[in-house]
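The complex appears here minus one protein chain, its other protein chains still in place.
For clarity, chains are labelled A and B in written order, and residue numbers in each chain start from 1.
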Amino acid sequence: MVVSSWEESVTNSINTVYLLFSAYLVFIMQLGFAMLCAGSVRAKNAMNILLTNVVDAAVGSISYYLFGFAFAFGVSSDSNPFIGSHFFALKDIPNETYDYSFFLYQWAFAIAVAGITSGSIAERTQFSAYLVFSFFLTGFVYPIVAHWVWSSNGWLTASSSSELLFGSGAIDFAGSGVVHLVGGIAGLWGAFVEGPRVGRFDAFGKPVRMRGHNATLVVLGTFLLWFGWFGFNPGSFNKILVPYVNTTDQGNWTGIARTAVTTTLAGSTAGVVTLFSRRLLIGHWDPMDVCNGVLGGFVAITSGCAVVEPWAAIVCGFVAAWVLIGLNILALKLKFDDPLEATQLHGGCGAWGLIFTGLFAKKEFVLQVYNSGQLDVPRPFGVLMGGGWGLIAAQVVAVLVIVGWVSITMGPLFYALHKLKILRISIDEELAGLDVSSHGGYAYVDHHEDDQPLRYADYARLKEGSRA
Amino acid sequence: MVVSSWEESVTNSINTVYLLFSAYLVFIMQLGFAMLCAGSVRAKNAMNILLTNVVDAAVGSISYYLFGFAFAFGVSSDSNPFIGSHFFALKDIPNETYDYSFFLYQWAFAIAVAGITSGSIAERTQFSAYLVFSFFLTGFVYPIVAHWVWSSNGWLTASSSSELLFGSGAIDFAGSGVVHLVGGIAGLWGAFVEGPRVGRFDAFGKPVRMRGHNATLVVLGTFLLWFGWFGFNPGSFNKILVPYVNTTDQGNWTGIARTAVTTTLAGSTAGVVTLFSRRLLIGHWDPMDVCNGVLGGFVAITSGCAVVEPWAAIVCGFVAAWVLIGLNILALKLKFDDPLEATQLHGGCGAWGLIFTGLFAKKEFVLQVYNSGQLDVPRPFGVLMGGGWGLIAAQVVAVLVIVGWVSITMGPLFYALHKLKILRISIDEELAGLDVSSHGGYAYVDHHEDDQPLRYADYARLKEGSRA
Partner (left out) sequence: MATLSCSASDLGPLLGGAANATAAAAYICGQFSTVSTKLSDTTYAIDTTYLLFSAYLVFAMQLDLLCFVRVLTNAVCCYLIYSAFLTGLVYPVVSHWFWSSDGWASPTRADNLLFDSGVIDFAGSGVVHLVGGVAGLMGALIEGPRIGRFDHSGRSVALRGHSASLVVLGTFLLWFGWYGFNPGSFLQIAKSYGDGANYYGQWSAIGRTAVTTTLAGCTAALTTLFGKRLLVGHWNVTDVCNGLLGGFAAITSGCSVVEPWAAIVCGFVASGVLIGCNKLAEKYKYDDPLEAAQLHGGCGTWGIIFTALFAKQKYVNEVYPGRPNRPHGLLMGGGGKLLAAHIIQILVIVGWVGVTMGLLFWLLHKFNLLRISAEDETAGMDLTRHGGFAYVYHDDENGDISQKNGFMMRKVEPTSRTPPSL
């Protein structure tokens, strides 16, 4: 049949175009993280954090290619719900289920995880320890969680055709749990084992403010992350050319556009709420807080972006802002120091996002996303929307197992590195800044270092002299 | 036939969407080059290099519109294999072969070439000389090489239906040779004729390190280039909706996604290899080196990205890193000064990329890319894959003629400019920095130039005063 084969070509092309460009957008988030981190640390450590972000991407590519993808999506008839076991080094790809474009998209997600954690342990970690942890996290810890929730035979999945956990499975559409909670909890353990930066709390235990060195970079990073999130959330549909049964002109394209809308609304709400509440709490308008608020909203909506109404996204963002503010106050109380607030932001808001989905998921949308819109399938949905307790139970289980799994893997790893004394740099190095001690110089070189004439006056005088 | 015309509309739409968005991505590489260059020069010349990059894009557009595109792709029945001669100023466009979107895509490539070269002659070139050279390179030198290799009747092309060089033609899929080698060799001549920057080598001939002024911008530029490379390499397919014969569900979409994967892997490998080897050679982890390494890997894979397996891309990146390191050491020995290492990076790794394709091109992929997957066409492929010597011979010829052509055109041009004394700025100007001498001020204005209170103490005093 000529027509049908042409149709398949069209379908494949459109879906690939869509997925590839989404992957590129997600990739640009790595740049967003790099800029955000660079702007939020002190100038003397900027080079270090930039390097970690570049290396994240490079190391992550290799490890995810070699075995990460296999652990996450290596599904076949004999594979188990805990870990995948096929497609090492992209063997047998492309096949009927996965194409190269899918690998590229998942790769972009994987490198984002390590990007999140790098913020928590910034300014005081040895670079070699960072390499070890980044390789382990992207190559092993994250792929296994992804396998549970996203691959078709993971035990937490919501999209399998066989039996689902509590008849529902956990709905973590784009990864509030799989990506952000994993990154946040890894950061929690890293920051906890390392302890706060020197001088973060004074002799009386009062926190000393350590400001980032460049607010422009923070805003740049935030906008780039926002830009990238349009690949992260709507892109997680993977295919755009999937019509919904029982409708005339709706399909994944409707869902994708709705996802982009909910994402935007949640982030914006969280940003505005943070702006005003921080104004009330500390008394001035702080762009850094707004940026963190916006990101918190995005992290929270990531789980349910595809299955909630736009108004619910506003609720989500509102609560996310308060979760973030509350956790920040708590962290100060507990003398927990996370230079980029990654634990509070990605961990806290990520957990809230999973719960939120269990509360507000709408039946129609859940069926569209996971059953192509068939209306006769009985499945639990959001408890506040009258969908029973199945979904929220699965969501709570997801939060607990993710926290548990990351803790039992990353906790011991950080502890071992700590005991081997290769985790944290020495106090002297920390005071001098990592850029000088490990990277051969500062990130910024001012005019005067050349010891040359600087002002136009000097320049003119010099010209006079040479002419005379 | 109504149906078939509708089908053609769909095909054209999908291909145009794909090509246009790829062109936008390639365009963003210009921003990447600008940021990379700005970060890698000293602060006193930042404004100059920023200006050259913006002007590159502007001058390149006009010259490529007026005649560059015609020289490169102006093919008709009477045109010759050396230079094209139709479509000046987009006359008769769109036609059945070329649409506006194709022009836009090729334009984005053309401006990238001048962007590469601008790095080599940074910090010491007169702006008016730069204008001349940029116009000449984008409007004449580059289009002719593009005509040889990419247009359907060029003498080096691999995609013509008539007779090919050595039965194979040179496979330079996205332009390791056409774009990067051309830019690199032009830079070589520029940097060679101008000589090193003042103070680059001390009285005893020992190199003095001249660090760029802003590592953040370098990383920003690198990530933007990485992002843009996803348009550069996969986009060079031009059409996504081309099914391969003899397969059920594969087509250009598979090839495109594979290209994105090979690109990523080559760059990442080169980055990691450079990181560790520089650590061994110079003793600290340097993010600038990693950035250059990543770019070197990309440059090298650009030629063969569509026709090699992912594992070969790792080999490619590994060697590219060593080519780059070796050439850098050699350049220091020869007292050759290229502020951005553009010659070593784009020239050296570009040449290696062409050779690499001759070694590792896989038969199946070559046939897919150049013959839509027909299996019965006899054509040479990579020599290490058992494909005979035809391809590698064509690749070597390509390297030689590109180096030769650029040398006999750009070499005399730079020499003439040098003799007319409009190439290099005076020593005084160089010491003062181009920003002050030609551009009316520095790129960065610090707070204090406003002659305003700066410290919080000052600010508090001022408040006190106003209250009193």
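Please note the rule applied: contacts are C-beta pairs under 8 Å (C-beta built on N, C-alpha and C of every residue); 3 or more make two chains touch, one makes a residue touch a chain.
As the structure is a computational prediction, the values presented were derived from the model and not from experiment.
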Exercise for the section: Tell me which residue among A:124, A:147 or A:213 touches the hidden chain in the full complex. Expected result: A:213
Completion exercise
Of B:62, B:245 or B:408, the residue touching the omitted chain is B:62
Practice task
Please pick, from A:199, A:310, A:326 or A:404, the residue that touches the omitted chain in the full complex.
Solution key: A:199
Exercise for the section: Over the whole complex, note the residues of chain B touching the chain we left out. Expected result: 2-3, 5-6, 8-10, 12-17, 20-21, 23-24, 27-28, 30-31, 34-35, 38, 46-47, 50-51, 53-55, 57-59, 61-62, 65, 89-90, 94-96, 99-104, 107, 127, 214, 217, 220, 438-441, 443-448, 450, 452-456, 459, 462-463, 466
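Note that in this section only the chains that are shown with their structure count from here on.
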Exercise for the section: Please report how far chain A has to rotate so that its Cα atoms sit on those of chain B, a copy of the same sequence, as a value between 0 and 180° in steps of 5. Expected result: 120
Problem - chain A and chain B, separation of their C-alpha mean positions in angstrom - result: 31
Problem - chain A contact footprint on chain B (complex, rising order) - result: 7, 10-11, 14, 17-18, 21, 25, 42-44, 211-216, 219-220, 222-224, 226-227, 230, 234, 240-243, 248-254, 256-258, 260-261, 264-265, 267-269, 271-272, 275, 282, 284-287, 290-291, 294, 310-311, 314, 428, 431-433, 436-437, 442
Practice task
Using the touch rule from the top, collect the residues of chain A that touch chain B in their complex.
Solution key: 5-6, 8-10, 12-17, 20-21, 23-24, 27-28, 30-31, 34-35, 38, 46-47, 50-51, 53-55, 57-62, 65, 89-90, 94, 96, 99-104, 107, 127, 214, 217, 438-441, 443-447, 450, 452-453, 456, 458-459, 462-463, 466
